[in-house]
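Every protein chain of the complex appears in place save one, which is left out.
Going by the order they are written in, the chains are A, B and C; count residues from 1 in each one.
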Amino acid sequence: MPQMSMIEAIRDAMDVKMTEDPNVLTFGEDVGFFGGVFRCTAGLQEKHGLHRCFDTPISEGGIVGIAIGMAANGLRPVAEIQFADYIYPGYDQIASEAARLRYRSNGDFIAPLTIRTPVGGGIFGGPTHSQSPEALFTHISGLKTIIPSNPYDAKGLLIAAIESDDPVLFLEPKRLYNGPFDGDHESPSVSWKGHELGEVPSGRYTVELGKARQVTEGSDITIIAYGTMVWVAEAVAKNMGISADILDLRSLMPLDIDAIEASVKKTGRCVILHEATRTSGFGAELMALVHERCFYHLEAPIQRVTGWDTPYPHAQEWAYFPGQKRVTAAVREVLEAA
Amino acid sequence: MPQMSMIEAIRDAMDVKMTEDPNVLTFGEDVGFFGGVFRCTAGLQEKHGLHRCFDTPISEGGIVGIAIGMAANGLRPVAEIQFADYIYPGYDQIASEAARLRYRSNGDFIAPLTIRTPVGGGIFGGPTHSQSPEALFTHISGLKTIIPSNPYDAKGLLIAAIESDDPVLFLEPKRLYNGPFDGDHESPSVSWKGHELGEVPSGRYTVELGKARQVTEGSDITIIAYGTMVWVAEAVAKNMGISADILDLRSLMPLDIDAIEASVKKTGRCVILHEATRTSGFGAELMALVHERCFYHLEAPIQRVTGWDTPYPHAQEWAYFPGQKRVTAAVREVLEAA
Amino acid sequence: MAKPRSNQSRLHVPEPPFRPGDSPDYSHISVPTMHTPHRPDPMCDDHETAEHALKLIRVMRFNGDTAGEWIPNLTPDIKRKMLKDMMLTRAMDERMFAMQRQGKMSFYMKSAGEEAVSVGHAQALLDTDMTFPTYRQQGILINRGASMLEMMNQCLSNSGDPLQGKNIPVLYSFKKHGFFSISGNLGTQLIQAVGWAMAEAYKNSDSIASTFTGEGATAEGDFHYALNFASTYRAPCIINVVNNQWAISSFQGIAMGEGESFAARGTGYGLATLRVDGNDALAVYAVTSWAAERARKGGGATVIEHFTYRKEGHSTSDDPSKYRPKNDAEVWPFGDPVKRLKDHLIKLGEWDEDQHTAYEKEAKLFVRETYKQAEALGTVDSGPQVDDFTMFEQVYADPPKLLLEQKEMFKRELG
Partner (left out) sequence: MAKPRSNQSRLHVPEPPFRPGDSPDYSHISVPTMHTPHRPDPMCDDHETAEHALKLIRVMRFNGDTAGEWIPNLTPDIKRKMLKDMMLTRAMDERMFAMQRQGKMSFYMKSAGEEAVSVGHAQALLDTDMTFPTYRQQGILINRGASMLEMMNQCLSNSGDPLQGKNIPVLYSFKKHGFFSISGNLGTQLIQAVGWAMAEAYKNSDSIASTFTGEGATAEGDFHYALNFASTYRAPCIINVVNNQWAISSFQGIAMGEGESFAARGTGYGLATLRVDGNDALAVYAVTSWAAERARKGGGATVIEHFTYRKEGHSTSDDPSKYRPKNDAEVWPFGDPVKRLKDHLIKLGEWDEDQHTAYEKEAKLFVRETYKQAEALGTVDSGPQVDDFTMFEQVYADPPKLLLEQKEMFKRELG
């Protein structure tokens, strides 16, 4: 099976779909000739033509706006927003338009577009290259929000996103682009080469939107995570030597609530992880759902481990990032609670 | 004491501040000569001059943008966004700029502006005149989010917002503008006239940002609400004849977590209400906080009663609105749970 | 002109020339009669249209004659159709307004005074061209033969509403008539239309997109996105700015500032720019044909400013006498669009007063009968209604489990 980094897997997903479906095209800032600042579209213009992979003006609202018009007109646009931190000028077009077009026209028009954008910290990007704004999108009915944690899922989910008749926000944890990251920034970086999840089939395959991945099976505790935090969770469980059910959500909306419910009912203990700001983060929703469904099975209060209620600082990046230490402490507390 | 509607109280707050502080000014779409589509600024242009209360182009991003520049330059702008449903073109200026200016400049520049905007349903406004987007703002560190439920609080909170050195989003439940509303749309409308909370002192006074109002004191259950839902909660408790601690949050961020914690620890039961879309609504955060702090005191799972995960429909407005029936059922379940 | 109101600071805030109580006098607005600008080739360099952004293209004089280079080649039949469409649009607007006042609808928006813009424009497009209208181009639907019953059902949110009550009155969606779902959020559809047009070019199709905004909403970022992207990708589209002088209570100078026209906004982007007398249906037809030809042939987008006047309130929620003189509409120097086309047809000998009165009656009757049928299908709060559970539909193509659960919760709520 071909070995791919997450960047390559994402590129391959677009390549497969562009090859198979003339209605698929991709565009965004620096996406064309240059191939994207993270190289996710490298080579696509040369292979598929100038009109199928091209640069746009620096205008996130405009990018989403044309994608909606194209999608309503039968195309399957994949728009790149260079960093999720810059998605806000396009927020109105996403929340008021892409997500609402089907509803307000009662299905007369639809907007099957995909918006790809890198999220998360870990590259010293400071307040404007590190954000994880997923919760601002999970509150928007009509929109799907996806976040892969590895090359295999990234390709399969992105193909499923492009094929979905709903608008999809596809968040790419930039810290995972070139390899898994367990939150320990002091140890040498690892690459996807040789990693099991870096084995990516060629051609078309999909990973269903709305199904979580069971990372490890265990009985002591459920750890719910997505994106970069999946790897931190795995490292913590391993280092602590505990038997944890780790769920990689992959899809925040639609959510695999069945998997979550089953796991917490089994373990009775739950920790929720995300990198985003704590207050009103997606962890709050997860906690609410677990509380509502598993209250009588809980043996300890759920805990969430998150970024702080501050912008993502530059120099204090690792003090902000919810690394193994913070996660371990929470897991320990939850395990030890009566 | 003067009797005021919520509209009058809001207008009076601006009038008091404009009279007392030449740095206070207000602007927005139709705010000037006409006095605002809900009449909240009626008469202010005539009284204080064209340069202190004026119309703007239809450009929510521009409105927030100039407010930031003015605020950084020593003024205290109060910007109106005509409906909260139209705030999204200004989202980037609010989330990336107003909320972040102090942080990213380490206090070198600040943005003490107030953004007023009507929220909520109940006027057959359909998908684009009914939204309650508070959760999209409570996730933004650096921003304060306020929502009054009556004229007295509205005036005191708005004055406090204008005086705050932080940017404040001031949400006005439009269904309460002219009178309290208990969620029963079939009974005749009530006005603030003669209502205790319609008694509004003249001149300057403040209601502290971050302090909840104890609406009723009780021992059976805690009902956490804000905006229109406060009145629904009160009606439900009364009709059910239960002894409820009803908290009107008034301020979502900063949050009166002490009041919440004390109440739930006392009652052991909790229902959370909001009109907004359920998933990733502010109710999720409230539920998470109560869970984290009061887990061992809870005698039943917390429930939230909310709008649905759909846009706010037009004809089905009352099927969407979390009215007394929906709230009563939840309160009953929580009370009856073992 | 009225004197500017007092302003104690150096901050300049523009004000309309007249306010309630003033006697409006528009003699400062010159009404060009013969000197309508020349008609360049539709594939001309955009520079050649820079002057057109500041002038006013007209075809009909007030006496019903036509003059200048823009006279379109239209049969009397088509002109009569246009007149009738405009009259029908007006008749429907009037009825619906009255019914809203009787509490049958939550809301309504008329297009009185602007019927030539929608009808003249639609008449010059092909059926395969997608329009992206605002809430004041119902004339497009009338011109394209949409079912008035369906339109009324939408406004009433009744059991026959194609949108099943999901949206507020007037925010139609008629894909089958090339009429894009109207957004309640101003401006957003401008850039979507550009995307639609880019898709047409991408597919090597001949169709184009045509999008509308009020002059007030040109201040939104989407207007800039639309002009910019249309320019960069030479998108085959028309960007129409309907300058009806008023946003809600704000006069056009708030959006315009020190600019001279809304068409001129396009000049800096290298787009073709035309400014047309929007009360002159033939001129609207003429500029639309020009722009459509340019777009179809690969010449890119045109910004058209339709200079007109909003004769009535912004919507049923508005009372214009609060912010402008009561007789402002009457003294507005460009006349009424229906009367102007009528006078022209009469001058041509293709129409007369009797026919006009007869069709006025016919239109009224048709509207009344259609409304009756519509009301029989219910209104937003009485008669047969949309099933409440439809509110859970069309949120997604495939609804997530959490949403399906909410549907169950609602079932339990109903007991």
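One rule holds in what follows: a residue touches a chain if its C-beta (ideal position, glycine included) is under 8 Å from a C-beta of that chain, and two chains touch if they have at least 3 such contacts.
The model shown is predicted, which means the values in this text are computed figures rather than measured ones.
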Item to check | Where the missing chain makes contact, among the chains that are shown | outcome: A, B, C
Next on the checklist: Of the residues C:L171, C:M198, C:A363 or C:V380, I need the one that contacts the missing chain.
Outcome noted: C:M198
Checklist entry - Quick one: which of C:G120, C:G266 or C:P325 touches the chain that's been left out? => result C:G266
Item to check | Selected residue (touches chain absent from view) among B:G61, B:P148, B:G183 or B:G283 | outcome: B:G61
Item to check | Options C:T49, C:S231 or C:T370, residue touching the unrepresented chain | outcome: C:S231
Checklist entry - When the complex is taken as a whole, what residues of subunit A touch the one chain not shown? => result 29-30, 32-34, 37, 49-51, 54-62, 85-86, 88-89, 124-129, 278-279, 308-311, 313-316, 319-320, 325-326, 329
Checklist outcome for this item: Where subunit C meets the left-out chain, the residues are 9-14, 46, 53, 198, 201-204, 219-225, 228-234, 253-260, 264-271, 298, 300
Checklist entry - Which subunit B residues touch the hidden chain? => result 25, 51, 56-57, 59, 61-62, 65-75, 77, 89, 92-93, 96-97, 100-110, 141-142, 144, 164-166, 210, 253-255, 257-258
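Simple rule for what comes next: only the chains that are shown with their structure count from here on.
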Next on the checklist: Comparing chain centres built from Cα atoms against the global Cα centre, which chain wins on proximity?
Outcome noted: B
Checklist entry - Centre-to-centre on C-alpha atoms, which chain is most distant from subunit A? => result C
Checklist outcome for this item: Chain centres from averaged Cα atoms put subunit A and subunit B apart, in whole Å, by 32
Item to check | Euclidean distance of C-alpha centroids - subunit B vs subunit C, Å | outcome: 35
Item to check | Junction residues of subunit A - those touching two or more other chains | outcome: 61, 89, 92, 96, 100, 103-104, 141-142, 253
Item to check | Touching two or more other chains - residue numbers and ranges from subunit C | outcome: 164, 166-167, 171, 183-185, 221-222, 395, 400, 402-403
